[in-house]
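To start, I am sharing the structure in question, which I have written as structure tokens.
Apart from one protein chain that is not included, each protein chain of the complex appears where it belongs.
Chain nomenclature is as follows: A and B, assigned in order of appearance, with residue numbering initiated at 1 for each chain independently.
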Amino acid sequence: MSTTYDASEPSFRLSMLIYDTRYRSLTIQVVAFILFMSGIAWLISNAYFNLQDLGKDFDFGFLGSRAGYDISPRLIEYSNDSTHFRATLIGLLNTLLVAFLGCILATIVGVIAGVLRLSNNWITARLMTIYVEAFRNIPVLLWILLFFAFFTESLPHPRTFKGEDPESTLFLGSIAFTRQDAWIPAPIMGTGSNIILIIFALSLFAIWFFGRWAKRRQEATGDILPTFWIKLAIFVLPTLAMYLVLGRPITLEYPEISRFSFDGGIRVKNAMLALWLALSLYTGAFIAEAVRAGILAVSSGQTEASFALGLRPNRTMSLVILPQALRVIIPPLISQYLNLTKNSSLAIAVGYMDLRATLGGITLNQTGRELECMLLMMLIYLIVSLIISGAMNVYNSSVKLKER
Amino acid sequence: MTSSQHASYVRTEMLPESPPPLTESGIVKWVKENLFSGWINSLLTVVSLYVIYVCLSHIIPWVFQSVWNAGSLTECREIAQEAYGHTHGACWAVIKERWHQLLFGFYPQDLYWRPILAFLLMFVALAPILFDRVPRKLLFFTAIYPFLMIWLCWGGSIWGPVCAALGFVIGYFTLITLEKVAGSLIAIIGMFVVPVMWWLYLSGPVSEMLTSTLPIGLQAVGSKDIGGFMLSFIIGLSGIALSFPIGLLLALGRQSNLFIVKSICVGFIEFIRGVPLITLLFVASLLLGYFLPKEVTFDLIVRVIILVTLFAAAYMAEVIRGGLAALPRGQYEAADALGLDYWKSMRLIILPQALKISIPGIVSTFIGLFKDTVLVVFVGLQDPIGFSNLIRAATEWNGIYWELFVFIGACFFVCCFSMSRYSMYLERKLQTDHR
Partner (left out) sequence: MKKSVFFGTLAAAGLAAGFAAAGTLDDVKANGTLKCGVTTGLVGFAAPDASGKWEGFDVSVCRAVAAAVLGDGEKVEFVPTTGQTRFTALASGEIDMLARNTTWTFSRDVDLKFTFVGVNYYDGQGFMVRKDLGVSSATELDGATVCIQTGTTTELNLADYFKANNMSYEPVPIETNAEAQQQYLAGACDVYTTDASGLAATRATFEDADAHMVLPEIISKEPLGPLVRHGDDQWGDIVRWTLNALIAAEELGVTSANLEEMAKGTNNPEINRLLGTEGDLGGMLGLGATWAKDAISVGGNYGEVFAANIGEGTPIALARGLNAQWTQGGLIYSPPFR
């Protein structure tokens, strides 16, 4: 290395690696790299020898063998003859399902609670404070257990739906909330239902285009259209019209009481509902705090200025306060979404078969391959987390204050 | 002005002040303004009152129509049936009989003063960090507190913890002496190598020798007897305390402009933050044995603490990084302008300020970690939830449910709520901008 420098450089001495600031950072990095790699190598060699001692190998072949256990709910086809890989996939989908639904509900709950905490209604503000403090200061595992116990103890038993004059009736005539599980109507797709779905999808596009057009028109002319009502009309009317024209091809299959519980409809596990609600309310409490902090972070001068400009209070909120508060809210929101996704791994406490319960639970137990199962599980969670934080970071940079 | 006094249309004597209208004063005004100021507000009030009514009407009878003295659940039900005519009330007798297990695990009952003392001393140790009016001299006690806590909780000879602590003292003196003799680099290497040598080869025999000559000690209590909230506190506290130096280094590494160091730190932090704690706990219980040499095995509690430390370190690093980023650029530039090298500028200028503003974040990290310690139940450690399972497996208390969880939840709430209040107080105190 020393010989390649040109003559204007002073000749290289070994001690320069330490004392010359130009080389020192390089030295430190090389040392750090060597230490890091040798640490990794040490761990791997330990694992290798330990496995050898135990007579085990490191092999993911077990993923292809028959799982032998049943999973519910399953979003894709699965039976106990399917492979462990398929079981892992089912678990991953269940994790993603509850995480996705949880993020949506947590955001709604969090925003409402955060805004209500600042409300001038004394009793509501206090109630929301109690909610936020109670959920933030008690472990989520306890909440999950308590929600599940609440579901199984307070909801009616399926048998109470039986008989001529049942004690319990279907909620709105179509949904059965029972202590076993909940049953919701299942859509039956008749002929022509595809057309309706296409129309529906098209109307969603139309809403988007209309929104853009209305915004540009407003910017150009200053006219404000009642966009909400027009969008609602586009959302409902074409689909409804087509539905009636085609003679109601989509029908609902209602749950029917059967020998043990209900037949027909879609069975929604109470475990999932409890997990979903507990995670959402728990995370919602943190989001409420973030929302509150975000709104408070916008200085009151902004509100006063926008009032001075003649904006109405709700326009002040939507055009002045929220866009600024959002910048403060988004970063903690990302980490709350990540936390919710990671906390969904507590599903096993209530018997919801997520990734941790399938791959990290029964599969691990039945095959005895803890090393492979655990490493694979961590890898999957890591990828999911990176995807979520990546997507949210893109959104974050789009709402960030563009400084020039 | 004087002329007006003569004008007939000017009143010369004031009317007595009449009280404001009934609707504009006192409780009525307050109710009108705070509860029924508009139809949305009124609706909210009504809904809130209904929610409160529903909750209280269920909870209050359950809490108060309860049984405090019974030996088993069956007995509880009999007593309740007799007293209230139904068995819907709580059976607090289980708490009365087993509260000590939920709090201390199997820790010997006559030694409860030790964990309690350790717990109280913790506040003394934390005081100089948390409150700036406390004399700085107490920091010395903070430094020896970890060893004192270990000694109090586990007991045994005092010389073990003393010799362990000596390692740090030796490291410090190595640094000072070698720095004068052989330069800073060798001193820093020596600072790490010499204590490790001491711990590996010398401290054991020395402490044994001291124990045999001067047997000062407490009755030893094994890790298996430690459980309940005591376990949660030990895991949480050691996690936070041990993760602090690691988190600090990771935060500095992440800020540094050395590419490889930075990538290693970022990789580590993102990895830990990307996986659920429960997988790390399973690593502690199932996998750690694979990655260590065969001769080295630790207690499950120690393995869990190691992994919890790594977990907390990643979060700690992010908190400290936030503190570092919050410092104005000028502070860094001023340190450079003074000609301080990297470590000196960190030690004297940057870190004292950055750490101070990170304390609220560190407290919330601790609250999160403390709550997360309940997950150790999944690897078979006996935290409060683990004990609730054990108690429910005893023949006499089989079938009990809400009482245990309500008790555990209440304990967690008290701890976490008070800590979060403290952190808010601190945040307000540190907030120096005026709005």
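We take it that a residue touches a chain if its C-beta (ideal position, glycine included) is under 8 Å from a C-beta of that chain, and two chains touch if they have at least 3 such contacts.
Predicted model only: the values in this text are computed from it and were never measured.
Trainee: Which one, B:207, B:309 or B:345, makes contact with the chain that was left out?
Mentor: Missing-chain contact among the listed residues: B:207.
Trainee: Which residue among A:63, A:234 or A:271 touches the omitted chain?
Mentor: Missing-chain contact among the listed residues: A:271.
Trainee: So which of B:89, B:115, B:128 or B:167 would be touching the chain we can't see?
Mentor: Of these options, the touching residue for the absent chain is B:167.
Trainee: Which one, B:41, B:243, B:285 or B:345, makes contact with the chain that was left out?
Mentor: Reading the full complex, the residue touching the unseen chain is B:285.
Trainee: Under the stated touch rule, tell me which residues of chain A contact the chain that is not displayed.
Mentor: 54-55, 68-72, 80, 145, 149, 151-153, 157, 179-181, 258-261, 263, 267, 270-271, 348-351, 353, 357, 361-362, 364-366, 368, 370
Trainee: Please output the residues of chain B touching the missing chain, sorted low to high.
Mentor: 73-74, 77, 87, 97-98, 101, 105-106, 150-151, 154-157, 159-161, 163-164, 167, 198-204, 207, 220-225, 282, 285-286, 289, 294-302, 377-380, 382, 386, 389-395, 398-399, 401
Methods note: only the chains that are shown with their structure count from here on.
Trainee: Round to the nearest whole Å and give the separation of the Cα centres of chain A and chain B.
Mentor: Distance between chain centres, rounded to whole Å: 27 Å.
Trainee: For the complex, which residues does chain B have touching chain A?
Mentor: Checking each residue of chain B against chain A gives 30, 33-35, 37, 41, 44-45, 47-49, 51-52, 185, 257-261, 264, 270-271, 273-279, 282-283, 286-287, 289-294, 367, 371-372, 374-375, 377-378, 385, 401-402, 405, 408-409, 412-413, 415-417, 420, 435.
Trainee: List the residues on chain A that touch chain B in their complex, please.
Mentor: 18, 25, 28-30, 32-33, 36, 43, 46-47, 49-51, 53, 116, 119-124, 127, 133-134, 136-142, 145-146, 149, 299-300, 338, 342-343, 345-346, 348, 356, 360, 370-371, 374-375, 377-378, 381-382, 385-386, 389
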